[in-house]
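All protein chains of the complex are present and in place, except for one that has been dropped.
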Amino acid sequence: MPDNKGYLYFPGCSLRATGVAYEESLLELFRVLDIPLQELEDWNCCGATSYMAVDEGSAFLLSARNLSIAGQKENHDLMAPCSACYLVLRKTQDYVAHYPEAGRIVEEGLMAAGLKPFNGVHVRHPLEILYNDVGLARIKAQTVRKWQGGKLACYYGCQAVRPYDEVDRPHDPVRMDELMNAVGAETVDYSLKTKCCGGSLTGTIHDVGIRLNYILLKEAVRKGAEAIVTICPLCQFNLDAYQSEISRQSGEAFDVPILYFTQVLGWALGGDPKALGLRRSIGGKGLVRKWFSPSQEVLAHA
Amino acid sequence: MSEAVFEPRIVAFFCNWCTYLAADLAGTSRMKYPPNARVIRVMCSGRLDPQFMLKAFADGADGVLIGGCHPGDCHYQEGNYKCLRRFHLLKWVVKEMGIEDDRFRLEWISASEGDRLRTVMIDMVEKVRALGPLHWNAPVEEVAVS
Amino acid sequence: MKPKVAFYWCASCGGCEEAVVDLAESILDVVAAVDIVLWPVALDFKKADVEAMEDGSIAAAFINGAIRTTEQEEWAHLLRRKAQTVIAFGACAQMGGIPGLANFSNRAGVFQTVYQESPSTVNAEGVLPETTHRDNGHTVTLPGFFDTVQALHQVIDVDYYIPGCPPTPQLLADAVTALLAGKLPEKGTVLAPDQALCLDCPRKDTKPERLAISEFKRPHQILIDQDKCLLTQGLLCLGPATRSGCGARCIEGNMCCTGCFGPTSRVRDYGGKVLSAIASAADSNDEDQILSILAGIPDPAGTFYRYSLPVSELQRKRL
Partner (left out) sequence: MPEPNGAIRVGVYVCHCGSNIAGIVDCKEVAEYAAGLIHVVVSREYKYMCSDPGQDLIRNDIQEHNLNRIVVASCSPHLHEHTFRVATANGGLNPYYMAMVNIREQDSWVHTDRQAATEKAKDLVRAAVRRVVLQRPLEKARVAIDPNVLVVGGGIAGIHAALTLANAGKHVYLVEREATIGGHMAMFDKTFPTLDCAACILTPKMSAVKAHPNITLWTYSDVEKVDGYVGNYNVRVRRRTRYIREDLCVGCQECIEACVYKQPKFADEFNQGLGKRRPIYLPFPQAIPQTPVIDRDTCIEFKTGKCKKTCLEVCGDRHAIDFKLQDQVEEIKVGNIILATGFQPFDAKRIPYYGYGHYPNVYTSLEIERLVNASGPTNGEVVLRDGKTVPKSIGIIHCVGSRDENTNRWCSRVCCMYSLKLAHLLKEHTGADIFNFYIDMRTPGKSFEEFYQRLLGEGVHFIRGKVAEVTDWVFDPSEEGKLTLRVEDTLLGVVRRIPVDMVVLSVGMEGHQDAQDVRRLFNITCSTEGFFQERHPKLAPVNTFTDGVFLAGCCQGPKDIPDTVAQAGAAAAEALALICAGYVEQEPNCAYVIEEQCSGCKTCIPLCPYSAITFREDNRAEVNPVLCKGCGTCVAACPSGSLQQRMFEDDELFAEIEGVLAYV
């Protein structure tokens, strides 16, 4: 679809909390791309993770309310940057369409709330928007700062790519890699790109969560990556926030920047470094400062 | 059949090579579907004279289902296309006579699609059940007073 | 003494009466040969006179028109009693004919159109016909009007049918001759050839062996070729499905056959059969294309059942 009419934007809780750097860099990136984003008014929790596990029906209803609001809008492309939001919204549509039981719950719920049933809402993820709607060609063309930083490991996590295959190939996604390459960044063949980041396990069964993140960091480094790039606030948080603890436990010192792909792209496309939420990084502060500093500005098309 | 829940009468015309075999396959695979349809076998859906379908409605069928080979797969090369042409023109006529769309269907079901046959049967019965009886052959009481 | 013959008209336009008159001179032979005891359109007889006749005293009753009122029904029964042979005369008596198209509606619908909606009507009070009406002490009555129009044989037992809208004088003459000679065929026969019109069509040689219609035309849309098969010109000629015996008069007049002679004896539902033949000729295997080709046929049901709706499988529209 033509990006001039822009997208409806569903931030979700993460982008207003642990993942605020994601929102900052995303908004800056779309600003430089000159693609308008219209925040969905009066949006509520997407119903993700724990809620989905406690009471599926209510979780669907939470999502359904957001979809219903979006359904009344002119623009039906609803962008959900958080993988969890993306998945639950998408899953709600899917279940309502294919499982009468879920359909009934949602229909009755919406009716009780005086909301219209949603139709034609197209749930989108920024990775797939940048790849399909904007396109590598335009990204290349608009790259002003050639990437001078180190090799990157693109980490997709699970929720954005499975079970739905609209964001990328479920088992071997490549679009983030291609976007990174498009702005001159080299990516490593990272075999764990869709493995588990522990999700909320870091909060519940801590040891397991920590171990999973340890594996991710260790393999990225082994493959020669100096930073990990993510498309999901939860992945980013887990990998970033627990690095010191992981280092302590494993006795291996990790100091790896965990970036959002929108930060790298935003920077490459000439966004204001201050607007990219870079200062919020925990791991690999030094590298982040180095890579995104004016000294690194090499004109791409010079 | 008890009128408690209305059990529609469906007359199904199946071609010998695809849909009739699909119905046999559904049987050998022990798939279950409602018993409302009565199947009449013809060699090819191209044999179906619109008079047959009209007759079925006139005699009290609540729905008529035609099953033929998928386009391009007709055992007789193009019989199903002839059926398709007649079906559409007949469907308009039948509609003008006040018979709802869901009562008259043409479905392409190949010999290997036992499951599809089952789905179509279930769907057709449910849709016709929802429409209620047609009872064309029920005597019309004529009151001449105005 | 001469055999008694009766002519009666029910729901019809009068065209069939014309057919009788069209016997021209030869009508005198008929008059000479038979004794016309009833012919409302030409001579004045009262119902009482007919009732007074002995049952079976009329040799043959030619009844034209469909049955749509109680009066017509009564007359049909009356004549059935009085006549040895009843002949359904013309398309309306045989199949319901043009009046039969009223079966796409019902009494209420017909009254609505005729007494209220038709442009020529001024009926502010919305007065509709009633079977009985009291007016200062007097009661006037009208026949009842049926919801459904019926062909003659759907009301009484019919011996023979003479098709056509109207029938040709020739068919009538032949029938009368056969009647007088006592040479009538098996009961229930349609007194006309049992093949389709194409057989007698003057243009039959111009029809290609592989007809495929990619667009249906309407007479006003094209300059109709005087000599070419009308179907090949994309016109909806129903000749292939229609009984011959009319002498292809419409074709001679460069017009399509509309099917007034009805189907051959092998066909149960004229409309269903003719649409099958027509649809088969649609020149495409692509569903959308098929639809757009067939969409060129105006009012399919009305076209294919123009004369035969009341005797078709479905007989009338479901309201």
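All chains are identified by letter, namely A, B and C, in their written order; residue positions are counted from 1 within each chain.
We adopt the following convention: a contact is a pair of C-beta atoms (placed from the backbone, for glycine too) under 8 Å apart; a residue touches a chain by one contact, two chains touch by 3 or more.
If you're wondering where the values come from, they're calculated on a predicted model, not measured in any experiment.
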Using the touch definition given at the top, which of the shown chains does the missing chain touch? A, B, C
Of the residues A:S191, A:T204 or A:S244, I need the one that contacts the missing chain. A:S191
From the listed residues C:L199, C:A295 or C:L319, report the one that touches the chain absent from this view. C:L199
Spell out, residue by residue, where the missing chain touches chain C. 194-199, 204, 207-212, 239-241, 244, 263-268, 273-274, 276-277, 280-281
Name, in rising order, the residues on chain A that touch the hidden chain in the full complex. 169, 171-172, 189, 191-192, 215, 219, 222
State which residues belonging to chain B touch the missing partner chain. 1, 7, 9, 11, 17-18, 20-21, 23-24, 26-28, 30-35, 38-44, 46-52, 55-56, 59-61, 72-73, 75-79, 82, 86, 110-113, 118, 137
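FYI, only the chains that are shown with their structure count from here on.
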Cα centre of chain A to Cα centre of chain C, whole Å, reads 76
Go ahead and note the Å separation of the Cα centroids belonging to chain A and chain B. 51
Where chain B touches two or more other chains at once, by residue number: none
Among chain A residues, those touching two or more other chains are none
With touch defined as at the start, can you tell me which chain B residues reach chain C in the complex? 49-51, 53-55, 57-58, 71, 78, 81-82, 84-86, 88-90, 92-93, 96-99, 134, 136, 140, 142-146
Of all residues in chain C, those that touch chain B in their complex: 69-70, 104, 107, 111, 128-131, 143-148, 267-269, 271-273, 275-276, 278-280, 282, 285, 287, 290-291, 294, 297, 299-302, 304, 312-319
